[in-house]
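Note that one protein chain of the assembly has been removed; the remaining protein chains are unaltered in position.
Going in written order, the chains are labelled A, B, C, D and E, and every chain counts its residues from 1.
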Amino acid sequence: MTSAQKTGLVVTAHPGDFVWRAAGAISLHVQKGYRVKIVCLAYGERGESQWAWKKPGVAMADVKRQRHDESAQAAQILGAEIEFFDAGDYPLRLSEEMLYRLVDIYREVQPSFVLTHASADPYNGDHPEASRFAQEARVIAQAAGHKPDPSRAYSAPPVFLFEPHQPEQCEFRPNVILNIDPVWELKRKAFEVLAAQKHLWEYYTRVALNRGLQGSRNSGRPMTYAEAYQRVFPDVVEELR
Amino acid sequence: MTSAQKTGLVVTAHPGDFVWRAAGAISLHVQKGYRVKIVCLAYGERGESQWAWKKPGVAMADVKRQRHDESAQAAQILGAEIEFFDAGDYPLRLSEEMLYRLVDIYREVQPSFVLTHASADPYNGDHPEASRFAQEARVIAQAAGHKPDPSRAYSAPPVFLFEPHQPEQCEFRPNVILNIDPVWELKRKAFEVLAAQKHLWEYYTRVALNRGLQGSRNSGRPMTYAEAYQRVFPDVVEELR
Amino acid sequence: MTSAQKTGLVVTAHPGDFVWRAAGAISLHVQKGYRVKIVCLAYGERGESQWAWKKPGVAMADVKRQRHDESAQAAQILGAEIEFFDAGDYPLRLSEEMLYRLVDIYREVQPSFVLTHASADPYNGDHPEASRFAQEARVIAQAAGHKPDPSRAYSAPPVFLFEPHQPEQCEFRPNVILNIDPVWELKRKAFEVLAAQKHLWEYYTRVALNRGLQGSRNSGRPMTYAEAYQRVFPDVVEELR
Amino acid sequence: MTSAQKTGLVVTAHPGDFVWRAAGAISLHVQKGYRVKIVCLAYGERGESQWAWKKPGVAMADVKRQRHDESAQAAQILGAEIEFFDAGDYPLRLSEEMLYRLVDIYREVQPSFVLTHASADPYNGDHPEASRFAQEARVIAQAAGHKPDPSRAYSAPPVFLFEPHQPEQCEFRPNVILNIDPVWELKRKAFEVLAAQKHLWEYYTRVALNRGLQGSRNSGRPMTYAEAYQRVFPDVVEELR
Amino acid sequence: MTSAQKTGLVVTAHPGDFVWRAAGAISLHVQKGYRVKIVCLAYGERGESQWAWKKPGVAMADVKRQRHDESAQAAQILGAEIEFFDAGDYPLRLSEEMLYRLVDIYREVQPSFVLTHASADPYNGDHPEASRFAQEARVIAQAAGHKPDPSRAYSAPPVFLFEPHQPEQCEFRPNVILNIDPVWELKRKAFEVLAAQKHLWEYYTRVALNRGLQGSRNSGRPMTYAEAYQRVFPDVVEELR
Partner (left out) sequence: MTSAQKTGLVVTAHPGDFVWRAAGAISLHVQKGYRVKIVCLAYGERGESQWAWKKPGVAMADVKRQRHDESAQAAQILGAEIEFFDAGDYPLRLSEEMLYRLVDIYREVQPSFVLTHASADPYNGDHPEASRFAQEARVIAQAAGHKPDPSRAYSAPPVFLFEPHQPEQCEFRPNVILNIDPVWELKRKAFEVLAAQKHLWEYYTRVALNRGLQGSRNSGRPMTYAEAYQRVFPDVVEELR
């Protein structure tokens, strides 16, 4: 990696989230030469591993290991790095130590963009908590007085919220549609790593197709698959389009 | 109680809340054969017992006991069970232990519906905190990996937010009006247990009458007394009406 | 039809709208014994018939006839009556005469529910205009002094807004999910009448499947296909569920 | 009237509206020495005179006369002037001529405040239409090039929206509570002129009492009866309170 | 102009609007080689020419001519074409004929972007009316059945709402900040054509400076002057930034 390499950072509550919601963006930017790092706050071991708990006597450590391995494999397919915080899920409980670890990651990665959850989700309190945490760390990372180093300047990257499971209930208002046609096959391959959630493979394939048609309608350009995002901060531009 | 008995769960910050805001729903469903359980998080001992503190030298324990007894009596009139968490009020401070106790209650009661506070209330921070807590516990209770028991499946019940004191200031948008004519006398009787708050007896009688007239206008059916609720999740139906 | 027969009214801007957005509700209620009447305000001849205009020299009257025939056939498949207002599209221009015709229809049909468009749609001004018109007629229809007849009383039915093409851009917030499994095959058959819009067959099949999964998640009941609606007025109930 | 007399303008769709929603403000300011003028756009003859139409064979002219007389009597009780536009109701249809008449009234009265309807009301399209009309005339009235008279300057008065029948459904967010204790008896007397709507006397008495209690809670000052308003434009002040 | 030239369209209610709110975008894109066309719906002769009416006996035709000449001069400074609709202001009254003229302009210009007013403005009803009109024409222009020509395809351009005078009162939520440093001097020169409104020269210079600082903070890039816009439709992109 040279200093000129662009980078992206993804902060997700659980493993499925970066796969269903952002795998297109991740692999697309990897293909464009970005370094992309995923921070996976919890393994989804309690709340998003229903199938695993159907086996009597299964241990928490086994469920976590299974989700860890799946996540690592999905990240590898997408070409991204992944770091696990193992914060526990349902509820996600994030410590100050984790906050400062994420701050360090911001400073080390210096991302061009950050992807995280929507700010509300009545179905899943871990999601808005992860979003709040990712945004708090972003602000601290650019504070000159945090681990001061006068030789460096930090600026805060744009934040894009990825699509929740039931967008209208989460006050999700997409204002960016990202064409993921070049990487659709990789996104689908990452789906298939999550072997126990086959019904969601099809659900999120349909989401990608419908966002693709919307992208096509909004732009007049052909497009089959897309991901929807909500940009949090104004887009600063040199030309309107 | 047979396994077929329907149940309801009410999570309130203070004693007055379940009386003024939800006593109609509670006794109506009790009359329909539901088991209804109230979780009363605090006694309202500091912030909602003004009259008690006018007596010089009164002790906190006395105030709590008085509110406990009133609440228990009101619950009895309505035919509901009640459990006190004694979390303290102004501010309400809810521990992880209380959270897991509430999760256990969700699993034991398996409610058909949950009633709790609106999500905002600039007059009273305890109210949105109680609502957040009730909703967090609801999500955890249906996580397969929380105290896993492969022999059982849990699903998350619908949530109805009850009417705050000043609805428009609390972003309360009622989308359900419940006819409480069959139980009005019981609701009024429960009011009268709260002997020190006579001015609120009349206030909430007027609220019930006005919501009743609105219910009548919206449905074309005669109705005198009603309670207003805000449904949080979509209503899943087999027929439109 | 006896006076006891329940009825439904659907007010749509263009033919495709009642097919893509409400065909499930229409045929479901027909199967339940409702009389359902569709008022189709325009033929979509200018703005929603792109394929027809690709044939050089085609006349407006031909396009309208083609859309009329398709619409009539789709309505027949669903078991509904249909009336055309031929108001013109892009822009939809509704006259006072049409308003009073719709008022008469409200009074003749006395619907148990009304289905119409969402109140905003930046992609298509005809849609909110149709919604405004349907709601204005609803209010006039229950005015005692409009064509007064002291022997009759009118009340205003509940209104359900059906799902627009890009829901989040139209401020569409679904709060009702209707299970349409019993009639899915009929809805799909109605799609196929709109022979020139094959890409939308698949789009709206995916919408139905995704709303079905959401319905299933929100209710805990199995469900494959659903339609989403936004209820405009409070739901007046005798029991919470 | 001297040039120093303060004035108020009230623009209502139907007679009941100024009585139920603004009679307190009207008579309070009359008592303070203001000249208050009511513009009543329609008689509510079709949509708000149900009782009148129960008499077989009643003529439109009779209904209008009855509502005219009631309105004039109520205005007299409150000490206000009243002018009728007879624009027709359900639907209210306002002409350009009426618009310019209202502009002239603004210029003649030069009100210190304007009271009118909320901007949304799904129950009654006449209400937002009256509000839009009142606000359009206000802007035109201060345009220097409308009937130019270089010797005079006009400024646009603050607008207060009065409380609709079902406030939360009308996106009504009260931010002003007006103490009407000094004139409550007059407001009630005006109610009683509307002899056929006894059920609303009690409804709006309860609204006044509940807004009074809210006023008392928000200010810490004793108060029994109040009216709620939504201020449209910022309040420009010399001191915070 | 070759077919490859990019184009922009600006639809404003009054002359001042394109100068204060969009002169930066206009001249910036002209400098980039775009053809930019301004449609100025009214001359602001009644509502935005206070100074002109201070001269006793001035005629409407004179005021219009003066505003016409100023506008033409400002457009020339910015390098844009301008067409006047002379629809009248306070109130702006737009005919069907004007609508179809604007539709023709959309088809002739085929803009890459459209700039117009925010959708709400309680201070000035002409502004949202102009925005509604610009957006209605945009939708009609891409309807295949409007003046059908099978040899051509039309798509609808992105719409950017420019900044109103009091943004928060107009529900204006800027999500695009355009750097106008390269053309600031031209924007300021266009201000100075509006000789009678010197106080607004300074006001909108301050707006440009403050938006510039915000643009700089949001992007981390140096910038002095900017214009804020609200994008109506999702931004369809191939890369996040």
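In this text, a residue touches a chain if its C-beta (ideal position, glycine included) is under 8 Å from a C-beta of that chain, and two chains touch if they have at least 3 such contacts.
In this text, all values refer to a predicted model and were calculated from it rather than measured experimentally.
S.K.: Given the contact definition stated above, which residue among B:Val63, B:Val207, B:Met223 or B:Val237 touches the chain not shown here?
M.R.: Of all options in B:Val63, B:Val207, B:Met223 or B:Val237, contact with the hidden chain holds for B:Val63.
S.K.: Out of E:Arg173, E:Lys198 or E:Arg221, point to the residue that touches the absent chain in the complete complex.
M.R.: With E:Arg173, E:Lys198 or E:Arg221 as choices, the missing chain is touched by E:Arg173.
S.K.: Identify the residue among D:Ala42, D:Ala118 or D:Ile177 that touches the chain left out of the display.
M.R.: Candidates D:Ala42, D:Ala118 or D:Ile177; residue touching the omitted chain: D:Ile177.
S.K.: Of A:Gly33, A:Gly57 or A:Gly145, which sits in contact with the chain we cannot see?
M.R.: A:Gly145
S.K.: Going by the contact rule already stated, which one of E:Arg65, E:Arg206 or E:Arg221 would touch the omitted chain in the full complex?
M.R.: Residue touching the absent chain, from the options given: E:Arg206.
S.K.: Across the whole complex, list the residues on chain E that are touched by the chain not included here.
M.R.: 123, 165-169, 172-174, 199, 202-203, 206-207, 209-210, 213-214, 217
S.K.: By the contact criterion defined above, which parts of chain A meet the unshown chain? Give residue numbers in ascending order.
M.R.: 99, 135-136, 139-140, 143-146, 148, 150, 156, 159, 232-234
S.K.: For chain B, which positions touch the chain that isn't shown here?
M.R.: 45-47, 49-50, 52-56, 58, 60, 63, 89-91, 122-125, 169
Convention: only the chains that are shown with their structure count from here on.
S.K.: Find out how few touching-chain steps suffice to connect chain A with chain D.
M.R.: Shortest path length, in steps: 2.
S.K.: Could you tell me which pair, B-C or C-D, is linked by more C-beta pairs in contact?
M.R.: B-C
S.K.: Which one, B-C, A-E or C-E, has the same contacts as D-E for more than half of its contact pairs?
M.R.: Most of the contact pairs in D-E are shared with C-E.
S.K.: Spell out, as numbers or ranges, the residues of chain C touching 2 or more other chains.
M.R.: 123, 156, 169, 174, 214, 233-234
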